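The complex appears here without one of its protein chains, the remainder shown in place.
Note that the chains are named A, B and C in the order they appear, and that numbering of residues resets to 1 at the start of each chain.
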Amino acid sequence: MTVKEEKIKDVEKVDKDTASEKSEEPRIGVFVCHCGHNIAGTVDVAEVAEYAKTLPNVVKAEHYMFMCSKPGVQMVKDSIKELGVNRTVVASCSKNQHGKTFARAIEEVGLNKHRHQQVNVREYCSWVHQKEKNKATQKAKQLVEAGVNRTRKLEDVETQKISTTKAALVIGAGIAGLRAANDLAELGIPVYLIEKESTIGGHMTRLNKTFPTLECPQCSISPLTNGVANHPLIELYTNAQVKEIEGSMGNFEIEIEIKPRYVKDNCTSCGECAAHCPVEVPSEWDMGMSMRNAIYKAYPQAIPATYVRDKKNCIECNTCINICPVQAVDFSMQPETKKFKVGSIVVAAGYDEYDPTEIEPYHYGQDGYEDVITQLKLERMLSPTSLTNSEVLRPSDGKIPKNVVMIQCVGSRNDQVGNPYCTGVCCKYAIKNARIVKEMYPDTNVTICYIDIRTPGLNFEELYKSAQEVGVRFIRGRPSEIVKDPISGELRVIVEDTLSQTPLQLKADLVVLSAAMVPPEGIGPLGSKLHVLRSKEGFLKEFHIKMNPTLSSKGGIFLAGTIQGPKDISETVAHAGSAAALAAAPLVKGYIEKEMLVPAIDYELCVNCGLCKTVCAPAAIDIDENGVPSVNEVACKSCGMCMPVCPTAAIQLINFRDDQLLDEIIAVSGGGAICE
Amino acid sequence: MSDVEEQHREYKMDEDFDPKFFKDIERKSNIWKCIQCGSCTASCESGRWTALKTRSIVRKVVLGDLSVLKDPDIWLCTTCYQCYERCPRDVRPTDVIMELRNYATKLGNISPNHRAVVGYLKNTGHAVPINDEVKKRRVELGLEELPPTLYKFKQEGEDKDLKNFEKHMFPLPPVEEEEEKK
Amino acid sequence: MVKEKTFAFFLGCLMPNRYPAIEKSTKFVMEKLGYSILDMERASCCPAPGVFRSFNKLDWMVAGARNLCIAEQLDADILTVCNGCFGTLQEINKHLKENEEHKLLVNEKLKLIGGYEFKGTINVRHVAEVLGYEVGPWGIEDMIVRKLNARAAVHYGCHFLKPTRIREIESSESPTIVEEFIEVLGVESVRFKEQLTCCGAGGGLKAYSGDTSMTIFGEKMKNIDEVKPDFILDICPFCHLQFETGQDYLNKNKNCNYDYPVIHLSQLVAYCMGMDQEFVGLQYQMMGRDYIFGGEEIKKEEEAI
Partner (left out) sequence: MSECEIMDEEIQEKIQNVVVFMCNECGQGSANTAGVARMAYEPAIRIIRVQCTGQIGPIQIMDALDNGADAVACVGCCIGACHFFNGNLLSMHRIKLMKKLFKELGYSDQFVNQYTSRAAEGETAVGDFEDIVERLSTAIKEKGTIKDGC
C-alpha cells in the first residue's frame, strides 16, 4: 500500500460519510444511444448496454435509437421516477451538444442536474474508429465504465441566485468614465463617479479640436460633464481615489479617500482669491504652458466650479481667506473617507502622454531646448483658453515659428524604450495639428517626419489628403537627433528622407514630438487594489481581446477606454458604452445566477501555506490574518487550478475531487471498474 | 532571356537575390526586423560627407543583394556606433557592416593600405611600428628604448609568438592581378 | 583573485610608438595615486578593431584574448589609455565571458599560437574611467600642485562610451565624466557644435581613404575653431594623432591655420600633479609646441617631484 493510497483512503473516508449522508446509496441508470447509424454503425451498442448492466450500482442499462428524442428523454425520466435512479449516464454525443438536454430532463424530475454524466461515444469513438469496429466497441465499453465510475460520487451543485447591490462605481471621469456613468445612470442605476484630479473631463478638455471632423471638444464633452454634474443618480467625487476594495462580482465594498479642497461648496467661483494669490506655479492641467496660483480653478469652464487650494505650494498668507466675499476658503478641512456598496465597477482611468525625456537625442526638457514640445502642449497653445490665445509661439522667445517640424513615433514602435506597440492615434492628431498650424500661418513650413502614416478608418484619409493640399510637407524618415548650434541657438532636425535616400538637416524653430500613449501613472496601486491582471505593456488586461474586450480578468470589474489600451475618442466612447451595458446587466436583473461549482476546503488538512492563493487568477481565495484561506464563491471561476498546488490535497473542487477523477482514470486506463 | 535583354534589364528577379547567404549574419542582431526608418543613416556622421547609406546597406542584406559585398561604401564606416545606439529595432548596423566586411575580405576586395597594416602586425606585432625618431624621444623621456611588447622580444631573437601570428592569423586571399580586379 | 590597486598597463601601438609622453605621464599619475603598474611582457596590438575585426572576427578575438591572457597571468586588471584598445579588449573580454561557444573556439586557437588559455578572471579599465569614477575629482584634489585656468574643447571619441549596452560606463548622449574631473584641475570644458561626433579616424577609414577621414575631421575642426578653446583634450592616442596630423593637413591643403595644442588627459593630469612641463612632451608634437600651461602653483607643502 503506497503512501498515496493511505492518503486517498483517509480522504475517501471523510468524503464517504459526507457523500453518503447527502445522496443515499447510488442507483445508476445507463442509456446508450444508436444515434441512427452514427454510433450503432461502428459500436455494438447492445454489447455495451449488456456490459453496463454488469457494472456495480447500475440498476438500469438500455440502448435506444435516438436518446435525444422525446421518447428517449422520457425513458430517462421514467427510470428516475419508477426505479429510483439517482444518477444517470448517457453514452451518445458530446456534452456541449446534448449534455444540457439530459441535465434539464433529470432536473425536471427533481434530480440535481449535476448528477448527470455525459459520455461521448460518437465524436470520441464511433466516428473516428470506423475501420476498427471491434476496438471501437471495447473503447466504448471502457468509456461507459468510466462514466459510471465518475457518476458514482457526483454531488449536488445548486445554482445560487446572489442578489446584487444596484449601484455602480466608475473610476476616472474622462470621456470614457463620463460616458459609462451617463449610460449606467440612464438605466436607473445610482453611480458613484470618482476622479483623481480636481476637475472632470480628463484629456479631452485640454484638446483644441478633435479629428476627423475638427469640431471643438467642448461641444462633445460638455453635455456629458453637465449631464453628469447634475444627474440625480450620479454622485461625483473629485480629488478622490480608491482606498480599499473588498468583495466580488455583484457585491463590492468600496472605500474612497477624498483629499480636501480647502474651499467650501458655497464658493461662487468669482475668482477673487486667485487674482490676489501671490504664488504662481506651472499649471499641470495646461501641461505647464501657463501658470496657476496656489488657489486655482483648472480652466474657466471647469466642473465642479469650486476653486481648490494646492496645499504643497500654498504659503498660507491667508489673503484668499480674507478676500473671499462668501468666506468659502477654509484651511481646516481634513481628508475624509467614504464607504459604499456597489454591484459593478467600471475602470476608466485613461492614459498618460509618454514623457520623451527618456529619448536623449531629442533633448526634450533639457535647458536650451525649450522649443521641443509634445503634441498635447501644442494643443494647449492652439486651444481658445490658452495663455497665447491660440497663437503658436516658440516657448523660448515667444515669436511665431518659421519652421515647425513634427516627429512621429516618439516612444512608440521603439524596442529600446520598451514600448513596442503603435498607438494608432499619433498620426491622426499630428496631421490634424499640422493642418491647423499651416492654415493659421500659411508662410510657415510645416513638416511631418514619419515612418508610416497610419490613418485607417472613415474620413481619415481625407484628413491626410487635406493636410497635403494645404502644403504640409511629409518626409519619410525617423529623425535620429535634434542638434542645437551653441552659438546661433538654432535647432536642426537630422533625418534621412529614405524615399530619396538623401540625409537632411531641417532647420526647425519649433519641434513637436508625437509622444505615445502609456498607462497612467497611478495604475500600479489601482491594479493591485482591484486584483486585476495587467498586459505586458502595463494596461489592464481584458478577459478576451475579441469575445469580451471590456470585462477585466476579475468578474464584476469592467474596463472602459484607454485604460485597456491606446484608442482614439470614438473607439473610447464605444468601448465605454459596452462596458456600461455589461456592468449594468447583473444590476438591472437584480441577481447573478452562479453555479456553486466551487472548491471546498478541508481545514483539518490545510496547513495555511497560501499556495492556492498564489495560483488563483481571479483572486477568489483570500487569506485572513492568521493565514486561513477562504473561498469567495462568487468570484471563483471553478477552474480547479488550486487543487494540484495544494500539498495536502486540502482544497478540492466539488465534482472534480481527486478520488472522483481517480475512479474515472482507473476505468479509462484499463484497470477495470472499482466497486463501492 | 537573350543577352541583349540581359544587359539592359533594369528590373531584378528573385534569382538575382540570395537571402540565404546572409542567414547567420550576426545571429544576435535583429536585422530581419528592420523597418527602414532611416535613423541609422540620419545619425551617421561619415554618411553626411560620403556615399555611405547605412539603411540601404541593411536593406540589401535583408533582400540578399550580394552586390553590397563589392560596394566600397561599407569601408567608409568609422564604427562610431551612433546608429547602434539609436536604432529603434536594435538591428545593430555597426556589427552588420563589420560582418559584411568579413564576407568581403573572403571575396578578396581588400584595400592595399589595409593589407599593409596586416603586414606590419605580422612582422612587428604592431599596427603602427616604432621608428628611430620615437626611440630617441623615449630615451629623452626616461623610458627604455623599446617598449616591452612583442617587437622587443623579436629584436632579442625569441619571437615564437610572432611566427605563430604569421602562420595562423588573419589569412588573407592572395592579391589578384590588376586586370582581374578591374 | 585580482590584486588590489594594481594594473597591468596595456601599451597598445600609438602610445609607445608615437606619443611616449602619454605613457610617461600615465605612469607618473598612477604611481603618484598609489597604484602599482606592471609591464605586460609580449603584448601585441590590441588588435585595432577597424582593420582587423573587419577582416576576420574570430582571429581578432584570438589576438585580443592573447593580450587578456597575459594580464590574467599577471593577475591584475588591464589599464588602457586608448578608446580603440579599451573597446576591443573590453568587448572581447565580455563577449568570451558570456559566449561559451566562442570561448572554446578561441581557446583552441590560442593553444595553437602559444599555449595561452582565456579564463575570464580580469576586467578591462580605461584611464578616463579610473580617474573619473574610482579616483574621482575628490580623490585628486589634494594631489594637485598646479591649478590651471584654461578653456578646453573636450573630445570623448566613440569607443569609450559606445555601445552603451556593452561598455556600461555612462550615457553617450550627454556624458559628464571628463568635464567633472577636469573642473578640479581648473580647466573649463567649452561646449562646441556636434561635440560628441567622431574625429573621422576610426573603422580603418584613416588607412582606407585619408581624404574622406579629413573631410569629416575638417567639419570637427571648424566647429572647434568657432569657440576658440585654449587646447583640445582627448582620451585616445588615435584621436590625438588625428587631431595632430589633421590640423597639419588642413593647414597645408585647405589653407586654414589651426594651431591648437592637443593634450591627452594623462598629460594634463600629470602636469597638474607636478610633473615638469618638459616630460609632458608638447615639444615633440606638431601643434601648439610653444603652449605654456600657465596657471599658478598652489603653495602647499612643496613635496619633491
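One rule holds in what follows: a contact is a pair of C-beta atoms (placed from the backbone, for glycine too) under 8 Å apart; a residue touches a chain by one contact, two chains touch by 3 or more.
Please read these numbers as outputs of a predicted model, since none were measured by experiment.
Asker: In the intact complex, which of the presented chains make contact with the chain not displayed?
Answerer: Even though it is not drawn, that chain still touches A.
Asker: Pick from A:T337, A:T502 or A:S669: which residue touches the chain that isn't shown?
Answerer: A:S669
Asker: Out of A:A46, A:L83 or A:V128, which residue would touch the omitted chain in the full complex?
Answerer: A:V128
Asker: Need a quick check: the contact residues on chain A for the chain that isn't drawn.
Answerer: On the chain A side, contact with the omitted chain comes from 4, 94-96, 120, 122-124, 127-132, 135-136, 139, 142-143, 146, 533, 553, 615, 617-618, 637-641, 643-645, 649, 653, 656, 658, 661-662, 664-666, 668-671.
As a convention for this text, only the chains that are shown with their structure count from here on.
Asker: Could you tell me the distance, in whole angstrom, between the mean C-alpha positions of chain A and chain B?
Answerer: Taking the average C-alpha coordinate of chain A and of chain B, the gap between them is 53 Å.
Asker: Roughly how far is chain A from chain C, centre to centre by C-alpha average, rounded to an integer in Å?
Answerer: That gives a centre separation of 55 Å.
Asker: Give me the residue numbers in chain C that touch at least two other chains, ranges are fine.
Answerer: In chain C, the residues touching two or more other chains are 173, 194.
Asker: Going through chain A residue by residue, note those that touch at least 2 other chains and give them in order.
Answerer: Where chain A meets two or more other chains at a single residue, that happens at 361.
Asker: Taking the touch rule as given, give the residues of chain C at its contact with chain B in the complex, in rising order.
Answerer: Listed in rising order, the residues are 11, 13-14, 16-18, 20-21, 23-24, 39-45, 47-57, 59, 62-63, 66, 109, 112-114, 158-159, 162-164, 172-173, 194, 197-198, 200-205, 207-209, 212-213, 215-216, 219, 279, 281, 284.
Asker: Taking the touch rule as given, give the residues of chain B at its contact with chain C in the complex, in rising order.
Answerer: 45-46, 48-50, 75-82, 84-85, 92, 94, 98-99, 101-102, 105, 110-111, 113-114, 116-118, 121, 125-131, 134, 137-138, 141-143, 147-150, 153, 160-161, 164-165, 167-172
Asker: Provide the residue numbers of chain A that touch chain B in the complex, in ascending order.
Answerer: 361, 409, 413-417, 451-452, 476-481, 494-498, 501, 503
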